[in-house]
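A quick write-up on the structure given underneath.
As you look at this complex, bear in mind that one protein chain is not there, while each of the others sits in place.
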Amino acid sequence: MAKEDYKGIWVFAEQQNGVLNPAVLEILAKALELKAHTGEELTAVLLGDGVSSLAETLFAYGADSVILAEDRALASYSARPYEAALTQLAEKYKPSIILYAATSLGRDLAPRMMVSLKTGLTADAIDLGFDRDEVFYQTTPAYGGSILAHIVILEARPQMATVRPMMFEPIEPRTGAAGKLIAETVDVSADPDYEVLETAPKQDTGDAIEGAQVIIAGGRGIKDQADLEPLKELASLLDGKLAASRPLVDNGWLPHEKQIGQSGTTVKPKFIFNIAISGSVQYQVGMQNAGCVISVNHTKGAPIFDISHYGVVGDYKTVIPALVAEIKNRKV
Amino acid sequence: MKILVYVKQVPDTDDVKLDPKTGNIMREGVASKLNPLDANAVEAAIRLKEKYGAQVCAISMGPPQAEDVLKKALALGCDEAYLLSDRAFGGADTLATSYTLAMAARKIGDYDLLLFGRHAVDGDTAQTGPATAAQLGIPQITLASSIDVQDGYVICDRVLETCTQKVRARLPALVTVTGEINTPRYPKPINIMKALKKPRFVWNAEDLGADKTQTGIPGSPSSTKEVLEPPKRNADTKYFSGSTEEIAAQLADMLHDEHLI
Partner (left out) sequence: MFKFTEEQLMIRDMVREFTANEVELRDRDMDENGFDFDLIPKLVDAGLMAIHLPEQYGGGGGDTITSEIVINEIAKGSASIALFLDAHWLAADMILYHGTDEQKAKYLPLVAEGKVFAFGLTESNAGSDAGAIKSVAEKQPDGSYILNGGKAWITNSGIADYYLIMAKTDPEAGNKGISVFVVPKDAEGLTVGKFEKKMGMRGTGTCELSFDNIHIPAEDRVGPEGRGFMIAMQALDGARVSIGAIANGLMQHAMDKAVKYAKERTTFGKPIYKYQAVGFKFADMAAKIRATDLMIWDTCQMKDEGKRISVEAAELKLLSSRWACEVCDDCIQIHGGNGYSREFDVERFYRDAKLLEIGEGTSEILRMVISGAVIGR
């Protein structure tokens, strides 16, 4: 079958316990732009059990149609039944593009789909589009984050990518928007070899950086763990959370949940302080949508200043304690 | 129990230079190291071996120099090492890589557990592990922060975005581990000395019985079309300067104006 015969843009509508992952709505918004370019139908593919009511949301956020496959074996996520179901649907409908959210679930499923459909899969795209040759590309930061790469899947179909959450704004929901709901039956059974024994909500330690409104982030320029103390103090004064770029997580000073960037968390705070962070692309993709960016770095040419609203070229070791003292003074 | 642990050689620097024409990494003069999360996978394998007894095989795909990380894996306690090296493997994307890695698992045979680091610091796709599981048609546990083997099952804790899970998969299975799972040991000098006497094998495409249309560039549906400088976004930065106290005062004024204090 020729690649031209594959038509349609699919978004995998990741849901758990009947709740859509918010990233699905973001990806639908981006997929609408792709649709505007190619004119192909935009379809959300919804797997689960008793989740049909979610179709309405998917229509409201841009889907022309929803393929719904419900089965008891799909009630909770498990890699092999989901892989089997989605493979059957993709082989039947032959979409040109399939997009997944780059969540732990999406990253678990999509590589298996790549193998079962024998196609390409771009990891963790931060942007999608069509280039001057009308080729669909996926943008990812490459090698240390100093550079962006356009990845393409020239011959194989469908063209697949996992897409990083928090990169795009969902559209305003179109109230009452209707679409085509296609109920499909898939031939799947529960995986006898895989079982979730326990699930527990994550303990809220109170310092998660996701959803934080104020973030104080430290980076490579911090050479001594003790030098994090003024950052913590600033965070507590501003009711913010402490975070870090990768080097401070790699050396074990902060846990992985505190890492902003490509291989960590994407954040969207109102304020972010970047302390001794030079600002690699991989870091920037994790915080570029912050409202107000304030950076302190001793190198004037640091790339972080390119995306900062306020900058201080200087030594954080003196500037931050001075700021802490100043804020305390004013609060008295 | 036979454990296959997959390791990758990565550049020992964050400051990687790219060939502006090909977009490939310029490896010349750049030291390399064992991918840090693969060190966690090796440690997990060795701890299982110490606990239950196991034969641990370390596998790497790469150029001849990738032997160095296999030697390190042997020094850490792996029993034998396999280097998958062939020009036909070069330029592979994650599909072609997973095909090649799965062929090696089939050739070694009788495997119970395959271990991967969650991702490699140079490629950062986190796809090779699950894709290899799919190639072999076995279950997988990604993002494992703990691991144990009991009664023919591998049991792991997983830390996800909003919850933690305890899951089990029947062997043979594939597990990708996170950095939280353990702290890798240092290879003891005495084990380094013994490592070089352990069996090492180098396999090419023919040895694996691999179909060369599925390896390397021919087997890779995806490719890099172009590399570009990240767009410069000038945020019209307002800089504060002066003495430390003056800078602190200006920052505090700004935070006040922005209603943060």
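For clarity, chains are labelled A and B in written order, and residue numbers in each chain start from 1.
The rule is short, and it goes like this: a residue touches a chain if its C-beta (ideal position, glycine included) is under 8 Å from a C-beta of that chain, and two chains touch if they have at least 3 such contacts.
Keep in mind that this is a model prediction, so the values were computed, not measured.
Contacts of the undisplayed chain with the visible chains, over the whole complex, involve B. Considering B:51, B:87, B:106 or B:188, the position touching the chain not shown turns out to be B:188 (whole complex). In the complete complex, the hidden chain is touched by one of B:41, B:58, B:75 or B:227, namely B:75.
On the side of chain B, the interface with the absent chain consists of residues 71-72, 75, 185-193, 195-196, using the contact rule stated above.
Quick note on the criterion: only the chains that are shown with their structure count from here on.
In terms of their C-alpha centroids, the spacing between chain A and chain B amounts to 21 Å.
Contacts from chain B toward chain A in the complex involve residues 13-16, 18, 23, 25, 36, 93-95, 98, 119, 121-122, 124-131, 133-135, 138-140, 142-143, 155, 158-170, 173, 178-180, 220-230, 232-241, 244-245, 247-249, 251-252, 254-256, 258, 260-261. Those residues of chain A that touch chain B in the complex are listed here as 79-80, 83, 103-105, 107-112, 114-116, 118-124, 131, 135, 137, 141-156, 191-202, 210, 214, 237-238, 247, 250, 255-256, 262-263, 271, 280-281, 284, 292-294, 305-314, 318-319, 322-323, 325-327, 330-331.
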